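Quick one: structure below, then a few questions.
A protein chain is absent from this complex, but the other protein chains hold their places.
Each chain gets a letter, A and B, in the order it is written, and its residues are counted from 1.
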Amino acid sequence: MIQAARIIGTGLATTGLIGAGVGIGVVFGALILGVARNPSLRGQLFSYAILGFAFAEATGLFALMMAFLLLYVA
Amino acid sequence: MSNFINVISPLDQFEVRNLLSLDAPILGNLSLSLTNIGLYLTIAGYLVFIIGLLSSNNNKIVPNAWSISQESIYATVHSIVTGQINEKNGQVYFPFMYVLFVFILVNNLIGMVPYSFAATSHFILTFSLSFTVVLGATILGFSKHGLKFFSLFVPAGCPLALLPLLVMIEFISYLARNVSLGLRLAANILSGHMLLNILSGFTYNIMTSGFLFFFLGLFPLAFIIAFSGLELGIAFIQAQVFVVLSCSYIKDGLDLH
């Protein structure tokens, strides 16, 4: 019973990754628009995009971490 | 559940095991052990040290490829530190940031080697690093500005009525910095390795099921290989993000805005 609840909770927790997908898409979409306006890509925009990707990915992975904690540890 | 004694979970690859241990009933049950995480951290330290010593190209001014790699890591971290903190006075924090960057990068990369052990996937390691950095930045702010440090929590141009709520929110977000900095690194490395472990287990089951399934299993195998490439990129990116954020927190402590 507890095992079933644990598995259901894991599945629910992984829906947090929707936010990660949306966030990464927004970051790189903004990168494409910014480069289209002003192709100073090698200057700053790409490094800011990688920074933004890391933050968006990190937030999604907080949710994935809760999912793994529920599945294997709790 | 107790019938399954050999349940293999993907968390097994992260288990800290004693390689050599010494247990003695002296001095209150002494128990010293060399664990696998200790071994891999030591290997990382020696690797960085030896590569740094041997890349010098006999102190020639013209660099070979090894000297250029060392110089480029130096220049990357130097540009991060002087760009984030201060152009002229920020170099004081450069040795600390360089060590942080190289430590995290080399441990991430050693974790990517097959059959190896990712030391930075352990929350205790990354939390100790991030708590140290944020506590140090706070102490720096207090020693430089005294009680005016708390003006960090008041954003500029804020209406007076919202002030208590905003200060509380800013304070909680400042406390969350300790956890989020270390959690980001450990969560990225841990989830990457665990995902690779789970996918490889499934792909192994597919590919050993029959002749046709061997060729069908090449598609998930290609995805696993591509994901390993992404993990390699994540190893670099997470080291850089950790250092950029640490420099930003030190700047907040020094400049209060």
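Methods note: a residue touches a chain if its C-beta (ideal position, glycine included) is under 8 Å from a C-beta of that chain, and two chains touch if they have at least 3 such contacts.
By our rule, contacts and distances are computed from a predicted model.
*Asks:* Which of the following names does UniProt give to the chain that is not shown: "Mitochondrial F1F0 ATP synthase subunit F", "Glycosyl transferase family 28 C-terminal domain-containing protein", "Palmitoyltransferase" or "E2 ubiquitin-conjugating enzyme"?
*Replies:* For the chain not displayed, UniProt's protein name is "Mitochondrial F1F0 ATP synthase subunit F".
*Asks:* Could you list, sorted by label, every displayed chain in contact with the chain left out?
*Replies:* B
*Asks:* Thinking of the whole complex, not just what is shown, which of B:14, B:103 or B:117 touches the missing chain?
*Replies:* B:117
*Asks:* Which residue among B:26, B:54 or B:212 touches the omitted chain?
*Replies:* B:54
*Asks:* In the whole complex, not just what's shown, which of B:8, B:26, B:165 or B:225 touches the removed chain?
*Replies:* Missing-chain contact among the listed residues: B:8.
*Asks:* Across the whole complex, list the residues on chain B that are touched by the chain not included here.
*Replies:* On the side of chain B, residues 6, 8, 12, 17, 19, 36, 43, 47, 51, 54-55, 57-58, 64-66, 110, 113-117 touch the unshown chain.
We take it that only the chains that are shown with their structure count from here on.
*Asks:* In whole angstrom, what separates the CA-based centres of chain A and chain B?
*Replies:* Taking the mean C-alpha position of each chain, the two centres sit 17 Å apart.
*Asks:* Which chain A residues qualify as touching chain B in the complex?
*Replies:* 3, 50-51, 53-55, 57-58, 61-62, 64-65, 68, 72-73
*Asks:* For chain B, which residues are in contact with chain A within the complex?
*Replies:* Per the touch definition, chain B meets chain A at residues 1, 9-11, 180, 183-184, 187-188, 190-191, 194, 234, 237-238, 240-241, 244.
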